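Certain chains of the assembly are absent from this excerpt, and the rest are unmoved.
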């Protein structure tokens, strides 16, 4: 498809990337219901690894099957489908490009406890290339004592991915050296978005921020300069601004399963605050099939009508 | 041999693998008494390393000799013979392909105590290639604080093995951050199977699960969705479902030596629950030769007549 002005504008924010990487970034932006709008809704299914199979798939047992999710992403018009190695191995050679794939290169599970929060690197950029993916994903835990290893692994992944023409999506979940509430504090989420952008992320995925300030030094500044944080839209705006004044794509996760109306209200706020989209897993695939397709379409409709 | 429909179906679950890897996977499925059925019985002999020579071979002293085991695997019609480097070095150049070999790439022993449970990597994919093996094996301990190192080593092994056309069998034994009973709890075993599948295992080997739930969050879900776990067949079904809805081959270990009838009853349950087969070491080679051949044939007969 011919690139829309908005897609061209977004691509202009990545002036140092090679054509291959920009082409794949464009592929994500030009797929599905939201194609050309500059908005994205991605279906991620890594919960089997992260939380275990029963907790993830028992609510809608069709989800035990790897074929189910990619089909759901296609049926509902998502921009892309993201999953760990095994789930993509099981479908990539069958669907061969029907929808852009994102290989999540690292994963954690709830069985083990490591010294510091850090996921295991469970696949490689070469795997993503071999499986025909359009992007790779990597999770960092800003605040973790294992920060250096994560950032250094990510640096190598981004560099290698660029060489192969693949953009990188960074999942940034703050945890470690902070309070539980601080993990979603607005200062922390905005800082995590900034770090991700500085590390070279093309797309940044964070949790919706709460009206809480974790770091004393940051609190002073938010108060002194009266940065609004009362509504979710306010906070989304701060996060997007913290990602290079909106020149990096920031999308937001849905988190635990919620009631549909609560979820849609959150999406409206994200859209109002200038969020670029959503990455929604459990809220989608744990619902019965028709219901989840409808929900995803409703979410897309909100983003489509956003300014 | 011409591939049966069942073998073709199983191979179709690995659509992203190269022909070399699929050919070796087919070789495992098309060897021995169970050839073409989609079922597998593998003889593994790593106990000399894992438990020491006397504990492993004194009950049937013929087993001190590396030639004994491969011959036992051939005589009894196993699909494959699996062992550490030394045992395979001692026979590979002599039997040269008479039966598919699986090189177990890592091993632990009972003399040392490491900070976290983690086996030593004792041979390489290149060794497997050089020795003419049809697959490699690697043991992970989900729940160990050394999780990241194991998963990352495994990731590299799977990738390298695929490059050489070799599928990977993952031995998944949960241990570390959990209760002793939890190591074989149904939620933990199913989670271990899921992790192995997500890491890219072609074949997954776990212990038969017990009717126990280790993780509080998982327990809630098993109860809420009434997932049956009362019989071994029920639990096997949950494990197989957790391995990509049955689209990954899951086989079960025999564990410590048991009375023949108990063992065969367990095999019947495994077969009834949809297990793809058994990997049986001590229960086989610690019996006198004729007795172990008969036992293995009885086990194969059960799997052969399973639906």
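All chains are identified by letter, namely A and B, in their written order; residue positions are counted from 1 within each chain.
Note that a contact is a pair of C-beta atoms (placed from the backbone, for glycine too) under 8 Å apart; a residue touches a chain by one contact, two chains touch by 3 or more.
Everything numeric here is computed off the predicted structure, so don't read it as measured data.
Undergrad: All chains are the same sequence, and 2 are placed; what is the full number of copies?
TA: 5
Keep in mind that, in the parts below, only the chains that are shown with their structure count from here on.
Undergrad: Mind checking the centre-to-centre distance between chain A and chain B? Centres are C-alpha means, answer in whole Å.
TA: Taking the average C-alpha coordinate of chain A and of chain B, the gap between them is 36 Å.
Undergrad: Touching residues of chain A toward chain B in the complex: what are they?
TA: Touching chain B from chain A are residues 48-49, 51-55, 58-59, 61, 64-66, 84-94, 107, 109-115, 118-124, 126-127, 130-131.
Undergrad: Would you mind writing out the residues of chain B in touch with chain A in their complex?
TA: Within the complex, chain B touches chain A at residues 13-17, 142-145, 147-148, 150-152, 155, 159, 174, 176-178, 187-188, 190-195, 197-201, 215, 217-218, 221-222, 224-225, 227, 238, 241-242, 244-245, 247-248.
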